[in-house]
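For this view, one protein chain was removed and the others were kept in their places.
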Amino acid sequence: MSSDTDAIVVGGGLLGSAIGYGLARQGLRCMILDEGDVAYRAARGNFGLVWVQSKGIGKPIYADWTMGSAERYQKFSDELADRTGINTSYSAPGGIHICLSEQEYEDRVEKMSTLTSHQNGRFKHEMLDRKAMLERLPALGPDVVGGSFSPHDGHVSPLYLMRSMQRAFVDLGGEIKNDHRVLDIKKDGEGFSVRTAHETFSTGRIVLAAGLGNKALAPMVGLEQPVRPVKGQILVTERQAPFLDMPTTHARQTGEGTIMIGDSHEDIGFDVRSTPHVMQAIADRARRSFPVLEQAKIVRTWGALRVMTPDGLPIYDQSETMPGAFTAACHSGVTLAASHAMVYAKYVAEGQLGRELEGLSVRRFDV
Amino acid sequence: MSFDIIIIGAGPAGMSAAITASDSGAKVLLLDDQPTPGGQIYRAIEAAGDKQANILGPDYMAGKPLAEKMRALNIEYVSDASVWQVTDEREVGYSTGGQARLVTAPAVILATGAMERPFPIKGWTLPGVMMAGAAQTMLKTSGLAAEGAIFAGCGPLLYLVAHQYLQAGVTISAIVDTTAKANRIPALSHLPGALKRWDLLLKGQKWQSEIRKSGTRIIDDVSALRVLGETKAEGLSVNTAGAWLDIKSEHVFLHQGVVPNVNLSFAAGLDHSWDERQLCWRPDTDTWCGASIDGIFVAGDGGGIGGGLAARAEGEIAALGALGKLGLIDTTTRDARAKSARATLSRELCIRPFLDTWFRPSDSFRVPIDDDAIICRCEELSLKDIRDTIEIGLVGPNQLKSFCRAGMGPCQGRFCGLTVQELIAKQTKRTAADVGYYRLRPPIKPLRLEELANLQIDDDT
Partner (left out) sequence: MFKRVIDETASDVVFDFEGTEVTARNGESVAAALLGAGVLSFRQTPVKDRARGPFCMMGVCFDCLMVIDGQPNRQACQVRAASGMKVARQIGAAELTLDQADPA
């Protein structure tokens, strides 16, 4: 019996789109099943940093995985532009983490030192004192004590990234089915039978990349996915003339000229409201970093839910009880998009996750 | 200072609500973004005298005593106040004089009114093209009128403004009437209800006949429109009776009805429903104008189009609802006091089904025919841009927004939301109600980062 498709990816966000694209570019017939217009899309709330310097500190496996993605990002982005004509606005001018107190600065020195120590020279950075910071970012305010700079860091438009991955996916013959929330997954011979509200599909392979939705879906393929929502709020200004040419952890200027300002970490369940108190705190930090931002007008805010795992690191798995089923979850869908498309998808096509991802399996949480 | 009721908007509904609330001893905060009260319909009413009365008419002047009454109240009325957020916990964020504040009250009445429906035709973004309501605003606030303008579209307001122009002795190049003849038969089924207000029907007829008598050129049987000009408006190209006709003018005023301005009500998290007859979203409200979130009320055109007098009545009803909820009056008193307002509301609304149907803007004007017509004015996206994006397989306006930025500009979808919804409905063969609307978030008006950072949070002490 032939199946409807070689692979089904559940979830059309940053992970699903990247993995789907990755599978399609290897020649697999592929389908992405997505929930619909008002899903809890972490993708829409994503800041857009392709960030290395804050990832995997003390966790070499994650630091390696992140660096790998950053290293292939330009090629990945160029390939997408060639295929679709859509510019993801990726650039890697390096990035800066701003410190607003001596304590923050000392803390940062320690973190950077730890990261350097386990990366065997692969991670480069510079600690900048106030004077050095001002040379790179003249608009910094009097509260800025210093910061860390890393040449690996960059940013991208998460929405154009997603659009171009989906366009490329469709152009390669992939099918995106919107409004198809997955209700049930069953083993069906060598493959799987996937039931949505509208139809049932048969497939050889299945990848669960549904973010917070993975929690309910994973057990259907014999896996667990301990993910929980962590809210983040973001402010967006109207378009400004070029002001910030290097992304910083909490503020970056997009390709369109708008300035995105973050962030917050709130453990309050499935709540995406923009709340005045948090908005104020975000605005305050931004003007302490760049006083001139006081004049910028905020035209939009949002709250979005990060897909958070118990230790903050991604979870990648393949099912033992149902071979051919895979899961992927993380809160860094932008930074890891290149590796999701070019490496993870390759593993899925081969039927076996690579060695480098073994430490990122959900099994690490078993006590 | 702590308030019992915060009212947002000092138009007929807001002023009326303030009067009712204050009369029962409630502590009221009335916020409005204009320097003087009146909303749109009674704009600049306090400064209006005989000259305005002659041109603008008695319906406009009726707002003057209302404004006087409001001014005499012992309430906190803050003008030039831009409200940028109302939360589902009744916190109201507003800015005035460069300072942003957050104030909470047990009852909040949204009376933010309506705006004109988008009229996306080729060239509608050119300098010189404005909405008919804008022409009326210019008349009310500045006594300014454009000579030789073209008025195009449909709806009572279009004829009202044209009539006011003629009263002011201003020549109109042409009135291009896009009212669809196909609406007539469905509208007639609502005539019995409308005949109860034969006075209003007669008034409309009177404007129409005076306009005809003036010799102003009237063009109907219109199936398409395009604004002429490359860098500014030079006139209007009209497809009438199957042929294109060019009319020259520097000023083109468009209008095809008004719709509730739902940005604040959506951003507050209120439930809304699609009204297929009025072709707009309306917040769900109960018989006391109470919305889906406890303690938040919606009065006036912001809850559904009914006109100035209906808005006044709803302002009273919403205020009574709030007073009852706060225990400031008992329910028997509340119910008794609401009787007269309910009677007025009923009288004002019985003509609506007829008007809404007769003047229903046709499909061909709610969505343009030209690929290069702009749909999202702020982000400068054309019909073709939107269609190409929907083609990827999108099902809703929020996906569309995230893919091509439609609705992400400062107007927050006010001038493209309804059009985008229609386009998606057409292309994906679904109903407008099914497709939904942009997910709206605060601030609903742009807010300086400095003000937000300096946000003053008023507590109850």
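For the reader, a short list of remarks on this structure follows.
Should a chain be cited, it is by its letter among A and B, assigned in written order, with residues numbered from 1 in that chain.
Note that a contact is a pair of C-beta atoms (placed from the backbone, for glycine too) under 8 Å apart; a residue touches a chain by one contact, two chains touch by 3 or more.
Predicted model, so just to flag it, every value in this text is computed and none were measured.
Touching the missing chain, out of B:67, B:139 or B:289, is residue B:139. Annotation for subunit A: contacts to the undisplayed chain at residues 139, 238-241, 243, 256-257, 292-293, 295-297. The chain not displayed touches subunit B at residues 33, 35, 40, 47, 49, 51-52, 55, 97-98, 115-116, 125-131, 133-134, 137-139, 141-147, 168-170, 231-232, 250, 261, 377-380, 409-411, 414-415, 445-446, 448.
Throughout what follows, only the chains that are shown with their structure count from here on.
Contact residues of subunit B toward subunit A in the complex are 85, 87-88, 91, 93, 102, 269, 392-399, 402-405, 408-410, 412, 436, 439, 441-443, 446-450, 452-453, 455, 457. Those residues of subunit A that touch subunit B in the complex are listed here as 36-38, 41, 43-44, 159, 162-163, 166-167, 170, 176-179, 235, 237-238, 256, 261, 273-277, 279-280, 283-284, 286-287, 293-302.
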